[in-house]
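Structure in structure tokens, see below.
Only one protein chain is missing from this complex, and each of the others stays in its spot.
A, B, C and D are the chain letters, set down in written order, and residue numbers restart from 1 in every chain.
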Amino acid sequence: MKSWTYILLKRDLLIAFRRSATYITPLIFFLIVITFFPLALGPQEKLLSSLAPGVIWIAALLASLLAVETIFNEDFRDGTLDSFFISLEPTFILVFVKVFIHWLITGLPLLLASCVAALVLYLPFESVSAMILSLILGTFFMSLLGALGAALSLGKSAILSAVIVLPFSIPTLLMGTSVIASAINNQEYTGFLMIMGGMLAIGIPAICLLTVEALLLSYD
Amino acid sequence: MKSWTYILLKRDLLIAFRRSATYITPLIFFLIVITFFPLALGPQEKLLSSLAPGVIWIAALLASLLAVETIFNEDFRDGTLDSFFISLEPTFILVFVKVFIHWLITGLPLLLASCVAALVLYLPFESVSAMILSLILGTFFMSLLGALGAALSLGKSAILSAVIVLPFSIPTLLMGTSVIASAINNQEYTGFLMIMGGMLAIGIPAICLLTVEALLLSYD
Amino acid sequence: MGSPPLFYRWSSKALVWLGVSSIITLSLGLFMGIGLSPADYKQGDVYRIIYIHVPSAIMGESIFIFMALCGFINIIWRAKISGMLLKAAAPIGMSFVLLVLTTGSIWGKPTWGTWWVWDARLTSTLILFFIYAALIGLHSTIEDKIKADRAVSILAIVGVAIIPVIKKSVDWWQTLHQPSTFKLTSAPSMSPEMYQPLLICVIGFYLVFAFILTLNLRNEILERESSKKWVKEVIGNQS
Amino acid sequence: MSLRFSYVKLFGKIALSMLPYLKVENLSCFRSDKALFQDLKFDVLPGQNLEILGSNGSGKTTLLRILLGLLKPDAGSIFWLDDQQNYNNYRTFSCFYQGHQLAVKNLLTVAENIQMTKASKNIDIEAISKCISRVGLIDPHEYASNLSVGQRKRISIARWLLDFHKIYFIDEPFSALDDEATQLIQDLILDLNSKGSSFVITGHRSSGIEATHINI
Partner (left out) sequence: MSLRFSYVKLFGKIALSMLPYLKVENLSCFRSDKALFQDLKFDVLPGQNLEILGSNGSGKTTLLRILLGLLKPDAGSIFWLDDQQNYNNYRTFSCFYQGHQLAVKNLLTVAENIQMTKASKNIDIEAISKCISRVGLIDPHEYASNLSVGQRKRISIARWLLDFHKIYFIDEPFSALDDEATQLIQDLILDLNSKGSSFVITGHRSSGIEATHINI
């Protein structure tokens, strides 16, 4: 038995891969922001590597933001969203699936790109694994938040949803930066990762449910 | 006699101004992105003020990109774009009007916000006028480029959009940053401004015409 | 006060009381603070800005908590009035936060030597300001008011997480900003001559909030019920 | 094969007890103080159809969406009944909804658009190409963006056949279609009726299918 969840997964992935801009734009944007810093600051290795955690994280946040804001738009306009709400699956699971696909498409490529960024910015090699772990958790959280923003501003301007989301992404930014910075200084960073994990653990059910509420708004 | 250009101008402005959020959100968005940098990179005044030109420009770039993306989407979907092509006015003028309105709504408020940004990033006071001049030219160019990208991604050739728009935004970014940086160091910056002006002078007719071509692509 | 017309009539009496009491309390507090209390031994008279700075900071935060509560009630029980309260409170809260930011900046120039520093409390307050702005922006984009209320309720519930961060920012991170002296659990470390007027000012600010909130709520009700007969009668009586 | 089988099984079950699928009592909906409809009362029995007629803006789409739980009514109750259980929740019930918007994705081909639909079982390529030819579409690998409006609608109609649904809610099934497609839909409805499915459809004038009519 194929569930709607599975079909949704397959369909959205297919559509995303047909429209390659979906995953290429955030990637290129990420790299542009990254390359900008050596250009602006000059190529001093020391300075760059001390700034690297922050730079990588800012670029990652902005890139995932650029991508997430239209996550529900098309489904809303062409009536697919209706079938969410009359399906047997609980809607928040479908929302979760949408977010997950979205993260697969835009978040995952960023992980790859971030390795390149680490190289360019002279990030110490030992901290790369910390960076990847923090990015996995953080970009997923950003996708979740972005989905809530997109749902709240459904059919409205993209930039509005960004404004809704950005203030809430600051804790992620701080945590993510701290993880990499600690790793560089050989300090313990699992604490920060646990906090990020905790945010995700609370965030997944809470934000998915709130997103369902927000989507329902456009149905009244 | 009211021309279609005038009606278009009025209509798009009305749709935008119906909600104050349309012009306030890019402003807030810009400011939030600005606050990201001190948070992630550390609050040292010296570092920040040396990064300020680039940070302001990255934020401005992102804001105009985010805002312009959907400039033709709605008109395409609801059939308004058809009336562009069967109207008496030449289409590239209509495209120019769309871009201009768009810039009025999203680019102009950024100028205000950039003054606040200059304050909190400790940008030297003397360079503010240079910043504003460079932003005026640069954001308009970004709106133009973004419109081309938006037109390209209407059809199926969406990949082109990311690849075309982002690389071309790099010169703008570099020029804009150089203008402010030169102003900080009390160097001559009119040269850079002239280059930006030149890009705009060539860009307005050229990109508008290309955008018309790109729009026509989605008609075949 | 279930029905709007009833509330409207009842509130016009409340308005008078709120207006009078807030003016009295606030002027008493400010007079005691600015006129009577001694100058600070380190900062001199600049410190008196505290009597606006701190109460408005407290208001900015409590109004957000109030809004989150309203939002919660609005989502769970769909009580229309809670949505209107939320809408009416948002601009007041935002103005108070703006007041904190400006008074803080003004205070910062002489004491810290700069208008702005990127310290935890200041930044978190700025974020609170952004959240207020997002809330108001979102409300303005949804033309159906009831939907807008619910959208904003969701945002207020999520956003309330920032309040403990602001509160605790001075304890968690070492910052330039003054640590908390107001605590529920222990006696304040300020001298009573400074402390008492501050307390009165805080009460005065709460009363001002209640006053403006009632005003805003009345306008909101008139606007939303503008097609109803009682509203036309009310407006007719006034003009 | 398996498709056929499950139809028969379900139909057998239904034939035993003729509880209505859907029972509506005193349903009302107001928009800006004006009643769109008031005190509506009807049943939808297994295998029987309901046709909602009314002029533009009379509230047909609104009623359909209320029945599906996408909008809230201002008064009244909707019961989803089964031969075994008595639910108050449309979610547990198998419905199909086709609104004015057809949920056809431009970037998918005809076959993909049909395949990637909510369904309770595995759908093999053969079943899909059978559906496609049944609704008169020719090339299953054409992108939907290249199709005419009527052809897009046929995609949505092909989806009816993929799975057994107890009730089909179809908003204006006949608009934008030619005579051939109109005939096709009528045959399809008859066919699905005989398998125990019911249709709730809207329209501006009676379409000629066998149905209870309500005017709103």
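Annotations for the structure displayed:
To be clear about the criterion, a residue touches a chain if its C-beta (ideal position, glycine included) is under 8 Å from a C-beta of that chain, and two chains touch if they have at least 3 such contacts.
Every value quoted in this text rests on a predicted model; they were computed, and no experiment measured them.
Considering the full assembly, A:Gly155 is the residue among A:Gly42, A:Pro90 or A:Gly155 that touches the omitted chain.
Annotation: of D:Pro20, D:Gly76 or D:Gly150, D:Gly150 touches the absent chain (contact as defined above).
Annotation for chain B: contacts to the undisplayed chain at residues 1-2, 4, 7, 10-11, 14-15, 18, 74, 77-80, 82-83, 85-88, 219-220.
In the full complex, chain D touches the omitted chain through residues 31, 54-57, 59-61, 100, 136, 146-151, 153-154, 172, 175-181, 204-205.
Just so we're on the same page, only the chains that are shown with their structure count from here on.
Spacing of chain A relative to chain C, judged by their CA centroids, is 33 angstrom. Touching two or more other chains at once are residues 19, 21-22, 25, 28, 32, 35, 39, 156 of chain B. Looking at chain C, residues 127, 130, 133-134, 137-138, 141 sit in touch with two or more other chains.
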